[in-house]
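The complex appears here minus one protein chain, its other protein chains still in place.
The chains carry the letters A, B and C, assigned in the order they are written, with residues numbered from 1 in each.
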Amino acid sequence: MTREMKVGVIGLGHMGSGIAASLMRAGFDVTVYNRTREKAAPLLAKGAHLAATVRDACGGDAVITMLADDNAVNEVVSGNDGILASLPKDAIHMSSSTISVALSADLTERHARAGRRFIAAPVFGRPDVAAAGKLFVVAAGSSDTIAAVQPLLNAIGQKTFVISETPSAANLVKLSGNFLIATVIESLGEAMALIDKGGIDRRMYVDLLTSTLFGAPVYKTYGSLVAERRFEPAGFPALLARKDIRLALAAGEDLCVPLPIASLLRDRFLALAARGGDHLDWSAISELAALDSASTRPQKQDGSIAA
Amino acid sequence: MTREMKVGVIGLGHMGSGIAASLMRAGFDVTVYNRTREKAAPLLAKGAHLAATVRDACGGDAVITMLADDNAVNEVVSGNDGILASLPKDAIHMSSSTISVALSADLTERHARAGRRFIAAPVFGRPDVAAAGKLFVVAAGSSDTIAAVQPLLNAIGQKTFVISETPSAANLVKLSGNFLIATVIESLGEAMALIDKGGIDRRMYVDLLTSTLFGAPVYKTYGSLVAERRFEPAGFPALLARKDIRLALAAGEDLCVPLPIASLLRDRFLALAARGGDHLDWSAISELAALDSASTRPQKQDGSIAA
Amino acid sequence: MTREMKVGVIGLGHMGSGIAASLMRAGFDVTVYNRTREKAAPLLAKGAHLAATVRDACGGDAVITMLADDNAVNEVVSGNDGILASLPKDAIHMSSSTISVALSADLTERHARAGRRFIAAPVFGRPDVAAAGKLFVVAAGSSDTIAAVQPLLNAIGQKTFVISETPSAANLVKLSGNFLIATVIESLGEAMALIDKGGIDRRMYVDLLTSTLFGAPVYKTYGSLVAERRFEPAGFPALLARKDIRLALAAGEDLCVPLPIASLLRDRFLALAARGGDHLDWSAISELAALDSASTRPQKQDGSIAA
Partner (left out) sequence: MTREMKVGVIGLGHMGSGIAASLMRAGFDVTVYNRTREKAAPLLAKGAHLAATVRDACGGDAVITMLADDNAVNEVVSGNDGILASLPKDAIHMSSSTISVALSADLTERHARAGRRFIAAPVFGRPDVAAAGKLFVVAAGSSDTIAAVQPLLNAIGQKTFVISETPSAANLVKLSGNFLIATVIESLGEAMALIDKGGIDRRMYVDLLTSTLFGAPVYKTYGSLVAERRFEPAGFPALLARKDIRLALAAGEDLCVPLPIASLLRDRFLALAARGGDHLDWSAISELAALDSASTRPQKQDGSIAA
């Protein structure tokens, strides 16, 4: 395959749009599909083709799905005009959505039976990183399939980690990664409730942490959001994070692995949802530790998480 | 004060010995004291003076304490030959031990009443970092006192963060920092139990994490220890980490701040202790997630943590 | 309806067999069905009719299902020879299995659409209680339907609580009840690990509790099992309890209700399963607190839960 690969992109949320833009910048022939068409406009302006149906997005060498959840992915895959029925023999479905390990295993089997190729290639990075083509990609699938889509992977990410021949392994790693990030958020929320009530400035505290042992992007990004309580606009909405923690727990359940911190996170995301905060950035769970310690005035406007 | 400052160092464990060595390398006149004298030998060989008693270590401009816990610090401070009774008027006691917020507040008050100066200057860094004079120091106390010991701080650390006029604030930050590190260890333990049982290599997983969002020293150091289950020799023994989590919880209790992850960590360190693992590196709590998921063969030798 | 009601019983595990026996003792005309036929023998000996298929069990006024989980119930309900297709117009399907709130809502809708009547009537009580016809029944559904099956309810239980017109409400109450029982087990496990290590006899401790504030059947039954570590034979296997906690958490998730103790229980049942204890009585989760405190020698025989 060469630069002239034809690729469909299904799902034009913040992440999918960024991925499509990166592919076009790299010279690929890109066809885009989204249930609500308006989201396609900026990409069409840059030269993307519009697919009116899922089937229309499946005419090339590969199709990438970047959708919100298991149901959305399952829906575009199945049915008479779904990906499985529409993709040419030997074409590749690359699933970049954060989906369950179970669905990924199921899709692997269904594609194999239908004579289509499937890889899982979930990504790490927020929307701005996707737009810049600087995502980290965790890919799993048969090595020749991954080799075939390597040009696409190079276009959307700064680095690809190939971790297994079994696609669902990539989904497990992705879910575990989101679990680790959510843990960082929760621990920063607890630590900041503590030092805040102890009279120490939250911003100075984050500076101290990130200049020393915690000098990683994850502490810088979420440390600032938590310290400044800046939960809107959401880079990654709590609703989706809640789903990801559920999927991590479900994977743990299938493998008989207790995950006590993930259980705590689940309860935090539910408490946030009950307070009407599903639309906030997932870093907003940090506010629950602040509420429980009455360490700060709860927010009271718009997306208030106060009781 | 100049480079010729005379300074005592009380407590010659791995951390105290490294600090004393750094001070000597920087040209200070150093007198050392340790309850069991043998630990002083390497420093004496490099030119340190030996103090036979705590009092003997208190004849200079400043004395630094680097001891295991509240009791040890309290003991060297109090009594007829303790620091308070021995230190010259206006000399400085710099407490670098990880002690409770409550003891730090108490020491502040007692030193003020006695006309001695007190600052808290706990540090981040493992023994090799202490030996290299590359610690991160979190200092709190009156600004003129901190200015007076700045040459000492420069000698032992690569950077000093001055965070408050109230000494105990530094102890609170130190405890919160150890809480954050222990959280990283526990979350890595859970995540690795999960991906391990999902058939993914632990070392590759850590490489992936630390090459991407988790590229901080804390993930590199503990990621390797956890992946390779290398818990001996202990850089920081679980016994002391257990104490630190207890002190973080106690600080939270005094300030009415619930700390759910710290509660979980407390239970982990107790379970490790019950299994005879207090002498292992604190990263050994990660093994409990592995045990609970039966994801790997429990260690069976020496300091086995197997049930 | 009168005593001559004809009723099918689908599912002849310990609980279903007890229910069928109670119905026969009360004079009903009972037809029984079980996937593996052998379990029907004792009931046939007492005069029950054998149904060769699900359809054969659906010829009467009502059919009762008492099966292990959602999948099993869904399977006997659906398909060309399932309950929905086989039950006479206006006949009643009484679901006594512990199933999810979501499935119960779904069954309610499907029965209504098909012109069949549906009530949920889950029960509290262990196998010996079922055999004696002394169950507690929690019933929900339209009042005339409940009135119609009242003679059946009287036969199987010592008391029926009618709690709602919405069948799934009964399933929610049942799941919450199992959550409360599992909480009692876990708390007894923790308390006994504590007093045991403090040198106090476990049996004496349970006597003290149940003679005072904790004089309820739940403390008597599970207090003895926990104190004596008698986890076999299982009155209620951990595998099923694990499912019930999962369903309680799922109900909480749908309603946005965090359930921190249920999260802890989930992790306990997973840890027990990982150690090979799914077949033990659910009271065996108490052993995990004992293991974590090394308070007692782990069992090493048969259904050992030792690591």
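Convention: a contact is a pair of C-beta atoms (placed from the backbone, for glycine too) under 8 Å apart; a residue touches a chain by one contact, two chains touch by 3 or more.
Because the structure is a prediction, the values reported are computed rather than measured.
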{"item": "Visible contact partners (per top-of-document touch definition) of the missing chain", "value": "A, B, C"}
{"item": "Chain not shown: contacting residue from C:26, C:132 or C:195", "value": "C:195"}
{"item": "Chain not shown: contacting residue from B:26, B:105 or B:270", "value": "B:270"}
{"item": "In subunit C, positions touching the absent partner", "value": "101, 124, 136, 138, 159, 161, 163-164, 166, 169, 172-173, 176-177, 179-181, 183-184, 186-188, 190-191, 193-195, 197-200, 204-205, 208-209, 211-219, 248, 251-252, 255-262, 264, 289, 292-295"}
{"item": "Chain not shown, touching residues in subunit A", "value": "267, 270-271, 274-276, 291-295, 298, 306-307"}
{"item": "Touch residues of subunit B, complete complex, unshown partner", "value": "246, 252-253, 256-260, 263-264, 266-268, 270-271, 273-274"}
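Following the convention adopted for this analysis, only the chains that are shown with their structure count from here on.
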{"item": "Separation of subunit A from subunit C, taking each centre as the mean of its C-alpha atoms, in whole Å", "value": "39"}
{"item": "Separation of mean Cα positions, subunit C and subunit B [Å, integer]", "value": "52"}
{"item": "Shared-contact residues (touching 2 or more other chains) in subunit B", "value": "292-295"}
